[in-house]
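The complex appears here minus one protein chain, its other protein chains still in place.
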Amino acid sequence: MSELFIILISTALVNNFVLVQFLGLCPFMGVSNKLESAMGMSLATTFVLTLASAASFVVYHGLLVPLDVTYLRTISFIVVIAAVVQFTEIMVRQLSPLLHQVLGIFLPLITTNCAVLGVALLSLNRELSFFHTTLYGLGAALGFSLILVLFAAMRERLAGADIPKPFQGAAIAMVTASLMSLAFLGFSGLVQG
Amino acid sequence: MSNAFDFPGGIYPPERKQRSNQSALIEAPLPRRVTLPLQQHSGQPAKPCVAQGNAVKVGSVIAKREGMVSSALHASISGTVSEVSTTQISIEGDGQDEWLRLPPLVWQNVEPHALLERLNESGIVGLGGAGFPTHIKARVVEQHTIHTLVINAAECEPYITADDLTLRHYANEVLEGAQIIAKLCGAQHIVIGIEDNKPEAIDALKQALTNSQPVPVELAVIATRYPSGGERQLIKKLLDLNVPSGGLPADVGVLCHNPGTLLAILHAVRDGQPLVSRVVTLTGEAITQPGNRWVRLGTSVRELLEQAGLNTPELHQVIQGGPMMGTPLLTLDTPVTKLTNCLIAATLEELPPPPAESPCIRCGECESVCPVALLPQQLHWYARAQDDAKLERYHLFDCIECGACSYVCPSHIPLVVDYREAKSRLRLQRIETAKAEHAKHRFEFRQARLAREEAEKQARKQARQAQQRRPSNTAATNSEKVDLRGLRIAHAAAKASVKKAEKTLARVAQEDPKQSLDDLEMQLATAQENLKAAELQLAQAREQQSNEESP
Partner (left out) sequence: MNSTIDIIGILSAVAVLTGLGIGFGALLGLVSERFKREDNPLVEQIDALLPQTQCGQCGYPGCRPYAEAINQGDALNKCPPGGEATIHALADLLGRDPEPLDGEAQSEAKVAFIREAECIGCTKCIQACPVDAIIGAAKLMHTVIEDECTGCDLCLDPCPVDCIDMLPRSAPLTQWQPVVAHSSNMIASDRQPASGVS
């Protein structure tokens, strides 16, 4: 039980994939202009991450390890992730065409989101069970969603604020992100490893 | 002290009422000429019914109501009409002050509809400052049940003492006016809300209440705080009822009236006098004889202030209304209207111009004083950023523009100006959107009509050709494949949309029988045209198919 908790806290907060490990910055900056699109994106990424880490585990231990081609893990994980993302895109288009339009190119770009590949590969190092690997993916996704939603809310506030011209747009967003990252450093040491 | 209920926020600005409440209410000298704007009320401006050169008496109708929310206008001096323009009517007085009164009514014996008619004819509007036509307000009983009439004698804004003096002199009459309204709207209970900074008025009311009242009257003295005179704030304070956002006090069974309005109602009903004069507070350091006056509507502000000893070199600005919600006049050559409750002739030291605006420091002072419990700081940021969705979400239209937030802002930001600008922008946008919707429906109807006409033409052509029994030539020239299934689906869809339009129309008509249904009727007509076109096309296709099958 505590193992569960530790994995979740570790991936979501202590070793947050966006602010501490600096993976997945592309959707973080690109989709965080509005809260609605950020929430949609975080749901999509959660779905992808959890499914992808589970599927990657299955492919790795079920196919690559028995056939002794573990060096193919990067490519096969990308294939798995691409398939899951395509599936997610179909589902999003079915459920909410507006979200599909709004997310636009960023939805297929989840394939290239280094956080997703990162989760799949890094979970291998820890040599966790299937359940714990899926949990690892879920925890990472929850951390990603949290950060994305918080950042989007802040950017919406910033959009209405009186910001000097040199700082407007991406500049102030970067400054905000770095301050958030500093804040998340406060979690370091909470969980070992 | 009455109930312990309260509204949030509020401020305690210096009252500055001593200047004008020390002297009795007197009549201002009769003006020699008056200028009466056609719009002295909310709603549509009145339409003139006199021409240049007509002779008028005091109380003659010079402009009639236009539309539902509108008010009539009456001559306030006797004389000759000197000018009728699109915005105002001017009368040159003959100094005789001859009256034309309507027949007096004994209100206790008269039917409610006769009272309503009298209100309609008398041009009475809310004299507290908003100017809503009183006879429309009285008709609220048609849609709501009213149990309490609130007399809003709070007069919370600094400087203004018009209601105070009115109550001191005319407490009995104001109460009688309240009884008339209570009879008209069926209220079972009258509450007078008055601030504790008016001891003489309170005594006068207590004295008047010793006379028996048909509908029981309660006197509720409340602690002085701005803006306790706001309708919703007073209702919360006196009755602990929350008027819903976007709703009216009638939604919680309350009707609220100003004492001046009630006095005018009594004069109209009992004496047959239409609204031709009102009590105006003249105050400010730049006049030597401040106080309250009965002023004929249309009197020039310059004339009035000069009669009160205007010190022109010292004068910095004249504010119509109070210092919190009033407007500075751009010129003194403007008339006193039904909405002029106070004129502040201020010197530079008395009401200095505000310092330059600084950026918002997010201190939150404004949020702690808002009487509607809004978030003025957020509204300020979103108003500047023109973020309309957020403005609606933060209830911009519930702002009563009291000015408490601007008063406390340490950065001297004119917050109310931001909100007024945002409100007018949003209102215009709503109007534009409604117009665009309407144009779209007209366009869709036109498309449907053209489609139907085209289908009818095709049907006639086919019938003609079938009659002349021209064989498979027609089938050959018509090279399109007959998509019977597609046409059947289109026909079914058209039928469904007609049903849907009919249902929507019926539902909306039932909910509010008074609103305009033109747009929905047009949508229904569009759906019907589409159905007709689909029917014709289907019939045509079936003909064609049967022709093809049996050549």
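Just so it is clear, A and B label the chains in written order, and each chain counts residues from 1 on its own.
Convention: a residue touches a chain if its C-beta (ideal position, glycine included) is under 8 Å from a C-beta of that chain, and two chains touch if they have at least 3 such contacts.
For clarity, every value in this text was computed on a predicted model and none was experimentally measured.
Participant: In the whole complex, not just what's shown, which of B:His169, B:Arg270, B:His395 or B:Arg425 touches the removed chain?
Facilitator: Result: among the candidates, B:Arg425 touches the missing chain.
Participant: Using the touch definition from the top, which of A:Leu23, A:Ala44 or A:Val59 touches the missing chain?
Facilitator: If we include the chain that is not displayed, A:Val59 is the one touching it.
Participant: For the chain left out of this view, which of A:Gln101, A:Ser129 or A:Ser178 touches it?
Facilitator: Going through A:Gln101, A:Ser129 or A:Ser178 one by one, A:Gln101 is the residue touching the chain not shown.
Participant: Name, in rising order, the residues on chain B that touch the hidden chain in the full complex.
Facilitator: 356-359, 384, 417-418, 420-421, 424-425, 427-428, 431-432, 435-440, 442-443, 445-446
Participant: Please output the residues of chain A touching the missing chain, sorted low to high.
Facilitator: Residues of chain A in contact with the hidden chain: 33-34, 37, 59, 63-64, 67-69, 72, 75-76, 79-80, 82-83, 86-87, 90-91, 93-94, 97-98, 101-104, 162, 164-165.
Here, only the chains that are shown with their structure count from here on.
Participant: Give, as an integer number of Å, the spacing between the C-alpha centres of chain B and chain A.
Facilitator: 53
Participant: Can you name the residues of chain A that touch chain B in the complex?
Facilitator: Where chain A meets chain B, its residues are 157, 159-162.
Participant: Any idea which chain B residues touch chain A in the complex?
Facilitator: Residue list for chain B touching chain A: 359-360, 381-382, 384-385, 387, 390.
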